[in-house]
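The complex is shown incomplete by one protein chain, all other protein chains being positioned as in the whole.
On to chain A.
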C-alpha cells in the first residue's frame, strides 16, 4: 500500500430503489485534510458511515487504513477516530473520566492513558477543570476536548462530521489549528462541513450532489475551474442542480 489511507472505487449504497451513494471514487492521502461537502441529503453521511465501518456498501470497493470495508470493519474501527456533529462526550463525567473511558474503549493501557491525559489536559489548558464535569465547560472547550478525545488513541484517520456546528468563529479558528496540528502529525482528517470558509482550509475537497461526486480538487483549482472568487459560489453552482433535498 502506498501513502493512500482511504481508497474508494465505484462505491455504491442502495436502499431499495434509492441510490444514496452512486459510484463514488476518490482517494485520500496520509496527513491530508480532506473536505467532504454536499447539501443535506447528498449522501455524505451514508458514505461516511460505510468508511467508518458502520454500514456495508451495496457494491464497489473501498479500503480504509488499508482494511477492506466489507471484511475488516473491526480493524477499521481500531484505526480511526470519529467525532459527530452532536456533542459526543458524557456531560455527567469529568474531563479525566471521559478521557479514561474513551482511552479504555480503544484498549489503551491505564499507564498509557494517564501519561497521555496529563499531556492533553496541559495542552488544552484544562488543568483546573480536569476533575470538573464536562457539562460545566463552555461549548468551545467541549468541542476541542471532543476532538482531542477522538484522536486520543492516535488513529490513522479521524472522521469529523460537521464538527464546528454552533461554535463561535474564534473557537472555530482554534479548532482548525488543532486539525492542522493533527494533520501535521500524520493523522488524515476527513471532515464534512457546511461552512464554506472552512472548506477553504482543506487540502482537497469533494462536493457530492445527489449521491455522486461532482467535483474533486483543491479549493484553489475548483475556484479557478468555475471562475468564481469563493468556495461558497463553487458550492452553489454545483448544488443548485440537486434534485434531492433534506436528510
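Please note the rule applied: a residue touches a chain if its C-beta (ideal position, glycine included) is under 8 Å from a C-beta of that chain, and two chains touch if they have at least 3 such contacts; residues count from 1.
As a convention for this text, contacts and distances are computed from a predicted model.
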Hidden chain of the complex, named as in its UniProt record, picked from "Acyl carrier protein", "Multicomponent Na+:H+ antiporter subunit C", "Aspartyl/glutamyl-tRNA(Asn/Gln) amidotransferase subunit C" or "ABC-2 type transport system permease protein": "ABC-2 type transport system permease protein"
Of A:27, A:97 or A:118, the residue in touch with the unshown chain: A:97
Residue of A:34, A:82 or A:141 touching the missing chain in the full complex: A:82
Chain A residues that touch the omitted chain in the full complex: 52-56, 74, 77-78, 80, 82-93, 97, 100-102, 104-107, 133, 159
